[in-house]
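Omission of a single protein chain aside, the complex is shown with its protein chains in their original locations.
Let's look at subunit A:
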Amino acid sequence: MTQRKRLSNTQGRRSDPLEEDDSDLTFTQPSTSQVQRGLDKFTGSQMDQKAAEVIQYILVKDQKKIPVRRADLVKHVLKDYRYIYPEIMKRVLQTFDQVFGLKLVEIDTKNHLYILINKLEPQEGAAGPPNPKMGLLFVILSLIFMKRGAVKESECFQCLLYICGERHEQFGDVKKLVTDEFVRQRYLECVRIPHTEPVEFEFHWGQRAELEVSKAKILDFMGELHNQDPQTWSQQYKEAHAPPPAAPSTSQPNHSQR
């Protein structure tokens, strides 16, 4: 058996605001001989060039914080190089690490979605002018965290209404920012609450938030806000200072070689 098709999209895909809804079928697990032929066919500098294209592609997506799908990467960029995908990605990861200080992480192992996260320690007020949207996001994430992981949509909007009104000078439509942008960027996850009529939703932390935002920092922030020792929220404190769960399947986009 040389080729196994990945039928990852057979389970009903949840409506995903990604641009292209194409299956992962374009990526076929290469056989060893295909890999070898690929490696023979392309020179080192050709592979570097292809890696450069992959990097460009991922950076463009990342600018809008849209996760990259492996299927799109293969279809639009790798093309003939698909059989040596791991070899190309090795170069890509190395460059992200050494030149940009970024790390490519798979956030969805079923649909093979990747995002870039920062390897450098976040700095207050670094990276140019502060981003007010991120401030708002931080508030929402704090709210969810203090409520042990989930906040009803209606409750969240009530709180935001209180903080910044319905339309904000800089954000425009606040609701839209939260439900469209933050959810698309995977900072938030919007989940239907089962057995509700009319239908109700709640917000959870999205995968990007889990990877990029420190719960301990959030708790410190809450402590300062309420002038209270963070340790008094014992549950949250335990969660914030727990050892990180098994590291997110690192970088090397999985290629199960048998």
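Here is the rule we go by: contacts are C-beta pairs under 8 Å (C-beta built on N, C-alpha and C of every residue); 3 or more make two chains touch, one makes a residue touch a chain; residues count from 1.
The definition used in the following text is that contacts and distances are computed from a predicted model.
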Missing subunit (named according to UniProt) among the choices "DNA 5'-3' helicase", "snRNA-activating protein complex subunit 1", "non-specific serine/threonine protein kinase" or "Non-structural maintenance of chromosomes element 1 homolog": "Non-structural maintenance of chromosomes element 1 homolog"
Touching the absent chain when the full complex is considered, from A:35, A:59, A:150 or A:222: A:59
Selected residue (touches chain absent from view) among A:118, A:158 or A:214: A:118
Hidden-chain contact residue, picked from the options A:100, A:221 or A:237: A:100
On subunit A, residues whose C-beta touches the chain left out of the figure: 48, 52-53, 55-56, 59-60, 63-64, 95, 98-102, 118, 120, 123, 126-129
